[in-house]
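With one protein chain withheld, the remaining protein chains of the complex are depicted in position.
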Amino acid sequence: MKAPSFQYVLPQTLEEALRAVHEMEGARILAGGQSLLAMLNMRFAFPEVLVDIGRIGQLSHITDHGESIEIGAATRQRDIEFSDLIARRLPVLREAILHVGHRQTRNRGTVGGSLCQLDPSAEIPTIAMAMDATLTAASVRGQRQIQMADFPAGYMTPSLEPDEMLVAVHLRPWARGHGYAFEEYARRHGDFAIVAVAVLIELDEQGVVDRVSMTLGGISSMPVRVSAAERLLLGSRAQAADLKAAAACCRTVEASSDSHVQGWYRQHLAQVLCERALKRALARVER
Amino acid sequence: MKAIDKPSTVTLHVNGQPRCGQAEPRLHLGDFLRNELGLTGTHLGCEHGVCGACTVLVDGVSSRSCLMLAVQAEGAQVRTVEGLAQVDGPLGVLQQAFHDSHALQCGFCTPGILMSLTELLETHPAPDEAAIRDVLSGHLCRCTGYQNIVAAALKAVAAVQRGGQP
Partner (left out) sequence: MTANHPGSGIWQSAPRVEDDQLLRGQAQFLDDVPMDDACHACFVRSAQAHARIVSVDTTQARGIPGVVGVFVKQDLFGELTSWRMPLGFALAALPENTTPFVLVDHEVAFVGEAIAVVVASSRHVAEDAASRVQVHYEPLPVVANCRDAVRPDSPTVRTELSSNVLQRYTLAYGSVDEEFAKASVLISEDFWAHRGGGHPMEGRGVLAKVEKSTGTLMVWSSTQMAHELHYTLALMLGQPEERLRVITPEVGGGFGAKFMIYPEEVVIPALARKLGRPVKWVEDRREHFISAVQERDQYWSVQLAADREGKIRGLRGTLIHDHGAYTPQGTNVPYNAASSITGPYIVPSYGLDVSVVHTNKVPVATIRGAGYPQAAFVMERLMDRLARELGLDPVECRQRNLIPADKIPYVKPLKSRAGLPLTIDSGDFPALQARAVEASDRPGFAARRQASESRGRLRGWGMANSVKPTGRGPYESVRLKIQPSGTVAVYTGALAMGQGLKTTLAQLCAPHFGLLPQAIEVLAGDTAMIGYGHGGFASRQAIMAGNAVSQAARKLREKVLKVAAAVLGVDASVLQLSQGEAHSLDFSHRISLARLSMLMKGVPGYTLPLVDDPGLEETVHFHCDAQTYAGACHLCEVEVDPEIGHIEVQRYLAVQDSGNIINPQLAEGQVVGGVVHGLGNALFEHMAYDEQGQPLNTTFGDYLLPTAPEVPPIQVIFAPSPTTLNELGIKGVGECSTIAVPAAVVGAVEDALWSRGVRISEFPLTPMRVAELIGHSRASEKNR
(Lines give C-alpha, C1' and ligand atoms only; values in the text may rest on other atoms or scores of the structure.)
Protein backbone atom coordinates (compact mmCIF):
# COMPACT_ATOMS: atom_id res chain seq x y z
CA MET A 1 0.00 0.00 0.00
CA LYS A 2 2.21 2.75 -1.31
CA ALA A 3 1.06 6.30 -1.88
CA PRO A 4 0.61 7.70 -5.39
CA SER A 5 2.97 10.45 -6.49
CA PHE A 6 2.52 14.04 -5.47
CA GLN A 7 4.54 17.21 -5.23
CA TYR A 8 5.60 18.40 -1.82
CA VAL A 9 5.84 21.98 -0.62
CA LEU A 10 7.17 23.10 2.74
CA PRO A 11 6.15 26.72 3.39
CA GLN A 12 7.89 28.53 6.23
CA THR A 13 5.15 31.11 6.76
CA LEU A 14 1.40 31.25 6.57
CA GLU A 15 1.62 33.59 3.57
CA GLU A 16 3.70 31.06 1.68
CA ALA A 17 1.21 28.34 2.50
CA LEU A 18 -1.75 30.41 1.35
CA ARG A 19 -0.02 31.29 -1.86
CA ALA A 20 0.79 27.64 -2.47
CA VAL A 21 -2.78 26.44 -2.06
CA HIS A 22 -4.01 29.31 -4.18
CA GLU A 23 -1.59 28.84 -7.04
CA MET A 24 -1.17 25.11 -7.20
CA GLU A 25 -3.79 22.93 -8.72
CA GLY A 26 -4.96 19.98 -6.62
CA ALA A 27 -3.19 21.13 -3.46
CA ARG A 28 -4.07 19.68 -0.07
CA ILE A 29 -2.88 20.69 3.34
CA LEU A 30 -0.73 18.16 5.16
CA ALA A 31 -0.89 18.71 8.90
CA GLY A 32 -0.35 15.73 11.22
CA GLY A 33 -0.85 13.22 8.44
CA GLN A 34 -2.63 10.71 10.67
CA SER A 35 -5.67 10.68 8.42
CA LEU A 36 -4.30 11.97 5.13
CA LEU A 37 -1.21 9.79 4.86
CA ALA A 38 -3.24 6.69 5.71
CA MET A 39 -5.64 7.63 2.93
CA LEU A 40 -2.75 8.15 0.56
CA ASN A 41 -1.15 4.82 1.45
CA MET A 42 -4.47 3.15 0.74
CA ARG A 43 -4.83 5.18 -2.46
CA PHE A 44 -8.13 6.67 -1.37
CA ALA A 45 -6.92 10.19 -2.20
CA PHE A 46 -4.86 11.58 -5.06
CA PRO A 47 -3.76 15.10 -4.25
CA GLU A 48 -1.37 16.62 -6.74
CA VAL A 49 0.41 18.71 -4.17
CA LEU A 50 0.82 18.36 -0.43
CA VAL A 51 1.41 21.64 1.39
CA ASP A 52 3.06 20.73 4.66
CA ILE A 53 2.18 23.27 7.36
CA GLY A 54 4.04 21.43 10.08
CA ARG A 55 6.88 23.92 10.30
CA ILE A 56 4.85 27.12 10.39
CA GLY A 57 5.41 28.19 13.97
CA GLN A 58 2.62 30.76 14.01
CA LEU A 59 0.06 28.02 13.36
CA SER A 60 0.94 26.05 16.45
CA HIS A 61 -0.02 27.80 19.66
CA ILE A 62 -2.47 27.86 22.51
CA THR A 63 -3.22 31.47 23.43
CA ASP A 64 -5.31 32.71 26.30
CA HIS A 65 -7.29 35.75 25.19
CA GLY A 66 -9.29 35.83 28.44
CA GLU A 67 -12.79 35.41 27.07
CA SER A 68 -11.61 32.92 24.54
CA ILE A 69 -8.76 30.58 23.96
CA GLU A 70 -7.25 30.46 20.53
CA ILE A 71 -5.68 27.26 19.28
CA GLY A 72 -3.59 27.34 16.15
CA ALA A 73 -4.72 24.87 13.51
CA ALA A 74 -1.41 23.03 13.43
CA THR A 75 -1.24 22.59 17.21
CA ARG A 76 -0.45 18.99 17.96
CA GLN A 77 -3.10 17.09 19.89
CA ARG A 78 -0.46 16.13 22.43
CA ASP A 79 0.02 19.82 23.25
CA ILE A 80 -3.68 20.03 24.07
CA GLU A 81 -3.37 16.89 26.17
CA PHE A 82 -0.53 18.27 28.26
CA SER A 83 -1.66 21.88 28.49
CA ASP A 84 -2.50 23.15 31.98
CA LEU A 85 -4.48 26.01 30.47
CA ILE A 86 -6.71 23.64 28.52
CA ALA A 87 -7.14 21.37 31.55
CA ARG A 88 -8.24 24.31 33.65
CA ARG A 89 -10.39 26.27 31.27
CA LEU A 90 -11.50 23.81 28.58
CA PRO A 91 -11.70 20.60 30.62
CA VAL A 92 -14.18 18.89 28.32
CA LEU A 93 -11.68 19.25 25.49
CA ARG A 94 -9.02 17.66 27.64
CA GLU A 95 -11.31 14.80 28.52
CA ALA A 96 -12.16 14.26 24.89
CA ILE A 97 -8.62 14.43 23.59
CA LEU A 98 -7.64 11.37 25.62
CA HIS A 99 -9.97 9.36 23.43
CA VAL A 100 -8.32 10.48 20.20
CA GLY A 101 -6.50 7.50 18.76
CA HIS A 102 -3.38 6.43 20.56
CA ARG A 103 -0.20 8.02 21.83
CA GLN A 104 1.36 7.99 18.36
CA THR A 105 -1.75 9.55 16.83
CA ARG A 106 -1.81 12.43 19.27
CA ASN A 107 1.92 13.01 19.01
CA ARG A 108 1.55 14.07 15.41
CA GLY A 109 -2.12 14.69 14.80
CA THR A 110 -3.30 18.29 14.89
CA VAL A 111 -6.42 20.07 16.06
CA GLY A 112 -6.98 21.67 12.67
CA GLY A 113 -6.37 18.45 10.84
CA SER A 114 -9.06 16.70 12.82
CA LEU A 115 -11.45 19.61 12.36
CA CYS A 116 -10.99 19.65 8.59
CA GLN A 117 -11.15 15.86 8.24
CA LEU A 118 -14.58 16.04 9.90
CA ASP A 119 -14.81 12.33 10.53
CA PRO A 120 -18.33 11.92 11.91
CA SER A 121 -17.04 10.16 15.02
CA ALA A 122 -14.07 12.38 15.71
CA GLU A 123 -13.82 13.88 19.14
CA ILE A 124 -12.43 17.32 18.30
CA PRO A 125 -15.20 18.36 15.88
CA THR A 126 -17.73 17.16 18.46
CA ILE A 127 -16.21 19.40 21.13
CA ALA A 128 -15.97 22.31 18.72
CA MET A 129 -19.67 21.92 18.00
CA ALA A 130 -20.48 21.57 21.69
CA MET A 131 -18.69 24.78 22.49
CA ASP A 132 -19.89 26.84 19.52
CA ALA A 133 -16.35 27.28 18.35
CA THR A 134 -15.41 29.96 15.92
CA LEU A 135 -13.00 28.93 13.23
CA THR A 136 -10.66 31.29 11.45
CA ALA A 137 -10.09 30.47 7.81
CA ALA A 138 -7.56 32.23 5.64
CA SER A 139 -6.76 32.54 1.98
CA VAL A 140 -4.86 34.98 -0.21
CA ARG A 141 -8.04 37.07 -0.04
CA GLY A 142 -7.86 37.49 3.71
CA GLN A 143 -9.37 35.91 6.78
CA ARG A 144 -12.90 35.10 7.77
CA GLN A 145 -14.64 33.63 10.77
CA ILE A 146 -16.84 30.58 10.46
CA GLN A 147 -19.13 29.37 13.20
CA MET A 148 -18.72 25.68 13.87
CA ALA A 149 -22.41 25.09 13.21
CA ASP A 150 -21.81 26.28 9.65
CA PHE A 151 -18.50 24.52 9.16
CA PRO A 152 -19.57 21.03 8.01
CA ALA A 153 -20.90 21.30 4.47
CA GLY A 154 -21.60 17.58 4.25
CA TYR A 155 -20.11 14.23 5.04
CA MET A 156 -16.40 14.84 5.76
CA THR A 157 -16.56 18.12 3.85
CA PRO A 158 -15.66 21.42 5.48
CA SER A 159 -17.06 24.72 4.20
CA LEU A 160 -13.75 25.92 2.93
CA GLU A 161 -12.90 27.23 -0.49
CA PRO A 162 -10.46 25.04 -2.40
CA ASP A 163 -7.67 27.51 -1.64
CA GLU A 164 -8.71 28.26 1.92
CA MET A 165 -7.18 26.78 5.00
CA LEU A 166 -8.03 26.71 8.66
CA VAL A 167 -5.61 28.75 10.76
CA ALA A 168 -7.15 28.77 14.21
CA VAL A 169 -10.08 27.71 16.32
CA HIS A 170 -11.47 29.87 19.13
CA LEU A 171 -13.18 28.32 22.09
CA ARG A 172 -14.97 30.35 24.73
CA PRO A 173 -14.57 28.70 28.14
CA TRP A 174 -17.66 28.22 30.21
CA ALA A 175 -17.96 29.79 33.63
CA ARG A 176 -15.64 28.64 36.34
CA GLY A 177 -17.10 25.62 38.14
CA HIS A 178 -19.21 24.54 35.18
CA GLY A 179 -20.12 20.92 34.77
CA TYR A 180 -18.80 18.94 31.82
CA ALA A 181 -18.48 15.41 30.59
CA PHE A 182 -17.38 13.60 27.49
CA GLU A 183 -18.62 10.05 27.01
CA GLU A 184 -17.91 7.79 24.12
CA TYR A 185 -18.44 4.18 23.24
CA ALA A 186 -15.94 2.51 20.95
CA ARG A 187 -15.25 -1.17 20.42
CA ARG A 188 -11.68 -0.85 21.57
CA HIS A 189 -9.66 1.78 23.31
CA GLY A 190 -8.61 4.42 20.81
CA ASP A 191 -11.02 3.37 18.07
CA PHE A 192 -13.28 5.91 16.48
CA ALA A 193 -16.38 6.29 18.61
CA ILE A 194 -19.57 4.58 17.55
CA VAL A 195 -21.27 7.42 19.39
CA ALA A 196 -19.83 10.19 21.53
CA VAL A 197 -21.54 12.73 23.75
CA ALA A 198 -20.23 16.07 24.99
CA VAL A 199 -22.13 17.87 27.71
CA LEU A 200 -21.50 21.23 29.31
CA ILE A 201 -23.83 22.62 31.94
CA GLU A 202 -24.12 25.56 34.27
CA LEU A 203 -26.49 26.00 37.19
CA ASP A 204 -27.51 29.27 38.82
CA GLU A 205 -27.46 29.82 42.61
CA GLN A 206 -30.88 28.22 42.92
CA GLY A 207 -29.67 25.07 41.21
CA VAL A 208 -31.57 25.80 38.02
CA VAL A 209 -29.95 25.03 34.70
CA ASP A 210 -29.19 28.31 33.04
CA ARG A 211 -26.89 27.09 30.35
CA VAL A 212 -26.48 23.71 28.72
CA SER A 213 -24.94 22.19 25.64
CA MET A 214 -25.43 18.63 24.49
CA THR A 215 -23.73 17.32 21.36
CA LEU A 216 -23.62 13.95 19.68
CA GLY A 217 -20.72 12.72 17.60
CA GLY A 218 -20.85 9.66 15.42
CA ILE A 219 -24.63 9.56 15.12
CA SER A 220 -24.80 10.94 11.61
CA SER A 221 -22.51 12.54 9.09
CA MET A 222 -21.57 15.46 11.34
CA PRO A 223 -21.73 16.36 15.03
CA VAL A 224 -25.26 17.23 16.13
CA ARG A 225 -26.41 19.58 18.86
CA VAL A 226 -29.44 18.06 20.49
CA SER A 227 -31.28 21.35 20.84
CA ALA A 228 -34.52 19.67 21.92
CA ALA A 229 -32.68 18.23 24.89
CA GLU A 230 -31.07 21.54 25.68
CA ARG A 231 -34.46 23.29 25.66
CA LEU A 232 -35.85 20.66 28.01
CA LEU A 233 -33.05 21.10 30.48
CA LEU A 234 -32.89 24.87 30.46
CA GLY A 235 -34.81 26.20 33.41
CA SER A 236 -35.12 22.77 34.99
CA ARG A 237 -33.47 21.56 38.15
CA ALA A 238 -31.86 18.73 36.25
CA GLN A 239 -33.63 16.08 38.28
CA ALA A 240 -33.50 12.44 37.25
CA ALA A 241 -36.70 12.77 35.24
CA ASP A 242 -35.33 15.80 33.41
CA LEU A 243 -32.16 13.94 32.50
CA LYS A 244 -34.12 10.97 31.26
CA ALA A 245 -36.35 13.17 29.17
CA ALA A 246 -33.38 15.02 27.73
CA ALA A 247 -31.59 11.80 26.88
CA ALA A 248 -34.73 10.45 25.22
CA CYS A 249 -34.49 13.27 22.68
CA CYS A 250 -31.62 11.36 21.11
CA ARG A 251 -34.11 8.86 19.77
CA THR A 252 -35.38 11.51 17.42
CA VAL A 253 -31.99 12.44 16.03
CA GLU A 254 -31.50 11.02 12.57
CA ALA A 255 -28.92 8.25 12.79
CA SER A 256 -26.93 6.73 9.98
CA SER A 257 -26.62 3.04 9.29
CA ASP A 258 -23.67 1.33 7.70
CA SER A 259 -22.43 -2.20 7.25
CA HIS A 260 -21.13 -2.36 10.82
CA VAL A 261 -23.65 -0.44 12.92
CA GLN A 262 -27.37 0.14 12.51
CA GLY A 263 -29.01 3.50 13.14
CA TRP A 264 -31.20 2.27 15.99
CA TYR A 265 -28.12 1.27 17.96
CA ARG A 266 -26.58 4.68 17.49
CA GLN A 267 -29.75 6.29 18.77
CA HIS A 268 -29.92 3.88 21.65
CA LEU A 269 -26.27 4.44 22.56
CA ALA A 270 -26.75 8.16 22.31
CA GLN A 271 -29.61 8.02 24.76
CA VAL A 272 -27.71 5.91 27.26
CA LEU A 273 -24.49 7.90 26.96
CA CYS A 274 -26.34 11.22 27.21
CA GLU A 275 -27.88 10.28 30.49
CA ARG A 276 -24.53 9.11 31.82
CA ALA A 277 -22.79 12.24 30.59
CA LEU A 278 -25.42 14.50 32.13
CA LYS A 279 -25.04 12.79 35.49
CA ARG A 280 -21.29 13.07 35.42
CA ALA A 281 -21.41 16.65 34.28
CA LEU A 282 -23.77 17.60 37.09
CA ALA A 283 -21.57 15.85 39.63
CA ARG A 284 -18.73 18.09 38.51
CA VAL A 285 -20.61 21.35 38.95
CA GLU A 286 -18.95 23.40 41.68
CA ARG A 287 -21.61 25.15 43.61
CA MET B 1 9.81 27.65 -1.44
CA LYS B 2 9.68 25.31 -4.35
CA ALA B 3 7.75 22.16 -4.91
CA ILE B 4 9.70 18.93 -4.74
CA ASP B 5 8.57 16.23 -7.09
CA LYS B 6 11.71 14.19 -7.48
CA PRO B 7 13.86 12.36 -4.99
CA SER B 8 15.75 14.75 -2.77
CA THR B 9 18.29 14.32 -0.03
CA VAL B 10 16.96 13.95 3.46
CA THR B 11 19.44 14.60 6.25
CA LEU B 12 18.70 13.60 9.79
CA HIS B 13 20.10 11.87 12.84
CA VAL B 14 19.24 8.25 13.44
CA ASN B 15 20.21 6.64 16.74
CA GLY B 16 22.55 9.52 17.36
CA GLN B 17 24.37 9.25 14.05
CA PRO B 18 24.09 11.74 11.17
CA ARG B 19 22.55 9.94 8.22
CA CYS B 20 21.24 10.94 4.85
CA GLY B 21 19.43 9.30 1.99
CA GLN B 22 17.28 9.92 -1.04
CA ALA B 23 13.55 10.14 -0.83
CA GLU B 24 10.85 11.13 -3.25
CA PRO B 25 8.03 12.98 -1.51
CA ARG B 26 5.73 10.01 -1.23
CA LEU B 27 8.28 7.74 0.42
CA HIS B 28 7.24 7.25 4.02
CA LEU B 29 9.71 7.34 6.85
CA GLY B 30 9.40 3.60 7.47
CA ASP B 31 10.43 2.76 3.92
CA PHE B 32 13.21 5.35 4.10
CA LEU B 33 14.67 3.86 7.26
CA ARG B 34 14.41 0.33 5.95
CA ASN B 35 15.46 0.67 2.34
CA GLU B 36 17.57 3.83 2.16
CA LEU B 37 19.33 3.48 5.48
CA GLY B 38 19.26 -0.29 5.74
CA LEU B 39 17.65 -0.23 9.18
CA THR B 40 15.25 -3.08 8.68
CA GLY B 41 14.43 -3.54 12.34
CA THR B 42 11.40 -1.28 11.93
CA HIS B 43 8.64 -3.37 10.32
CA LEU B 44 5.55 -2.62 8.28
CA GLY B 45 2.42 -4.53 9.27
CA CYS B 46 -0.44 -2.50 7.82
CA GLU B 47 0.66 0.89 6.44
CA HIS B 48 -2.59 2.46 7.56
CA GLY B 49 -1.75 3.45 11.07
CA VAL B 50 -3.25 0.74 13.24
CA CYS B 51 -0.80 -2.07 13.92
CA GLY B 52 2.00 0.08 15.35
CA ALA B 53 4.80 -2.21 14.12
CA CYS B 54 6.41 0.75 12.34
CA THR B 55 6.61 2.94 15.46
CA VAL B 56 9.84 4.89 15.95
CA LEU B 57 10.75 7.90 18.08
CA VAL B 58 10.94 11.22 16.25
CA ASP B 59 12.34 14.06 18.35
CA GLY B 60 11.55 12.07 21.44
CA VAL B 61 7.96 11.12 20.72
CA SER B 62 6.53 7.95 19.28
CA SER B 63 5.33 8.18 15.69
CA ARG B 64 4.05 5.67 13.19
CA SER B 65 6.72 5.84 10.53
CA CYS B 66 4.21 4.75 7.88
CA LEU B 67 2.24 7.93 8.56
CA MET B 68 5.16 10.27 8.18
CA LEU B 69 6.91 11.23 5.00
CA ALA B 70 10.66 10.85 4.96
CA VAL B 71 10.98 14.46 3.87
CA GLN B 72 9.16 15.49 7.03
CA ALA B 73 11.98 13.99 9.07
CA GLU B 74 14.54 16.44 7.69
CA GLY B 75 16.71 17.52 10.59
CA ALA B 76 14.95 15.27 13.06
CA GLN B 77 16.38 13.01 15.73
CA VAL B 78 15.00 9.58 15.02
CA ARG B 79 15.46 6.55 17.22
CA THR B 80 14.79 3.02 16.10
CA VAL B 81 15.08 -0.40 17.70
CA GLU B 82 18.63 -0.71 16.43
CA GLY B 83 19.57 2.12 18.76
CA LEU B 84 18.36 0.49 21.94
CA ALA B 85 21.58 -1.45 22.40
CA GLN B 86 25.13 -1.07 21.17
CA VAL B 87 26.18 -3.46 18.44
CA ASP B 88 27.61 -6.44 20.36
CA GLY B 89 26.76 -4.63 23.58
CA PRO B 90 24.32 -5.87 26.20
CA LEU B 91 20.59 -5.58 25.69
CA GLY B 92 18.92 -2.54 27.17
CA VAL B 93 16.84 -2.83 30.33
CA LEU B 94 13.58 -3.05 28.41
CA GLN B 95 14.92 -5.55 25.89
CA GLN B 96 16.31 -7.69 28.67
CA ALA B 97 12.98 -7.61 30.45
CA PHE B 98 11.27 -8.75 27.23
CA HIS B 99 13.71 -11.65 27.02
CA ASP B 100 13.29 -12.66 30.65
CA SER B 101 9.51 -12.42 30.52
CA HIS B 102 9.09 -14.15 27.15
CA ALA B 103 7.38 -11.07 25.81
CA LEU B 104 8.03 -11.86 22.17
CA GLN B 105 7.26 -14.84 19.97
CA CYS B 106 7.66 -14.14 16.27
CA GLY B 107 9.17 -10.75 17.07
CA PHE B 108 7.65 -8.88 14.16
CA CYS B 109 5.62 -6.40 16.22
CA THR B 110 8.29 -6.16 18.91
CA PRO B 111 10.45 -3.26 17.66
CA GLY B 112 7.48 -0.90 17.47
CA ILE B 113 6.35 -1.87 20.95
CA LEU B 114 9.86 -1.42 22.32
CA MET B 115 9.94 2.13 20.98
CA SER B 116 6.55 3.06 22.43
CA LEU B 117 7.49 1.61 25.79
CA THR B 118 10.82 3.41 25.65
CA GLU B 119 8.93 6.69 25.27
CA LEU B 120 6.75 5.73 28.21
CA LEU B 121 9.65 4.84 30.45
CA GLU B 122 11.52 8.00 29.56
CA THR B 123 8.57 10.30 30.22
CA HIS B 124 6.73 8.67 33.12
CA PRO B 125 8.35 7.93 36.46
CA ALA B 126 6.21 4.99 37.45
CA PRO B 127 3.63 3.85 34.91
CA ASP B 128 1.22 1.27 36.23
CA GLU B 129 -0.37 -1.61 34.39
CA ALA B 130 -3.25 0.52 33.13
CA ALA B 131 -0.83 3.07 31.67
CA ILE B 132 1.14 0.30 30.03
CA ARG B 133 -1.94 -1.29 28.49
CA ASP B 134 -2.98 2.14 27.32
CA VAL B 135 0.30 2.54 25.42
CA LEU B 136 0.00 -1.00 24.10
CA SER B 137 -3.47 -0.22 22.72
CA GLY B 138 -1.69 1.41 19.79
CA HIS B 139 -0.06 -1.91 18.90
CA LEU B 140 -1.32 -5.20 17.55
CA CYS B 141 0.30 -8.50 18.47
CA ARG B 142 -1.14 -11.73 17.17
CA CYS B 143 1.25 -14.07 18.97
CA THR B 144 1.61 -13.23 22.64
CA GLY B 145 -1.77 -12.07 23.88
CA TYR B 146 0.07 -9.09 25.45
CA GLN B 147 0.23 -10.54 28.96
CA ASN B 148 3.97 -11.10 28.99
CA ILE B 149 4.58 -7.76 27.30
CA VAL B 150 2.83 -6.06 30.20
CA ALA B 151 4.86 -8.13 32.65
CA ALA B 152 8.07 -7.19 30.86
CA ALA B 153 7.19 -3.52 30.92
CA LEU B 154 6.48 -3.66 34.66
CA LYS B 155 9.77 -5.45 35.17
CA ALA B 156 11.56 -2.71 33.25
CA VAL B 157 9.79 -0.01 35.27
CA ALA B 158 11.04 -1.65 38.46
CA ALA B 159 14.55 -1.93 37.06
CA VAL B 160 14.59 1.72 36.05
CA GLN B 161 13.39 2.72 39.50
CA ARG B 162 16.27 0.75 40.95
CA GLY B 163 18.59 2.91 38.94
CA GLY B 164 18.86 1.45 35.48
CA GLN B 165 18.69 3.47 32.28
CA PRO B 166 15.39 2.99 30.48
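Think of it as A and B in the order they're written, each chain with its own count starting at 1.
Note that in this section a contact is a pair of C-beta atoms (placed from the backbone, for glycine too) under 8 Å apart; a residue touches a chain by one contact, two chains touch by 3 or more.
Values in this document were obtained by computation on a predicted structure and should not be read as measured data.
From the set B:A3, B:C46 or B:A159, the residue in touch with the chain omitted from the display is B:C46, counting the whole complex. Within the set B:T9, B:Q147 or B:Q161, the residue that contacts the chain not displayed is B:Q147. Checked against the hidden chain, the listed residues A:P4, A:G154, A:G177 or A:G235 yield one contact partner: A:P4.
Hidden from this view is one chain, which touches subunit B at 24, 26-27, 34, 39-48, 50-51, 53, 80-82, 84-85, 91, 95, 98-102, 104-111, 114, 132-134, 136-151. Although one chain is not displayed, subunit A still touches it through residues 1-5, 42-43, 185, 187-192, 259-262, 264-265, 268-269, 272-273.
Following the convention adopted for this analysis, only the chains that are shown with their structure count from here on.
Computed from the mean C-alpha positions, the centre of subunit A lies at a distance of 29 Å from the centre of subunit B. Listing the residues of subunit A that touch subunit B in their complex gives 1-12, 16, 20, 24, 30, 33-34, 37-38, 40-42, 49-50, 52, 54, 78, 101-105, 107-108, 188-190. Those residues of subunit B lying in contact with subunit A across their complex are 1-5, 24-26, 28, 31, 47-49, 52, 55, 61-64, 66-69, 71-72, 116, 119, 134-135, 137-138.
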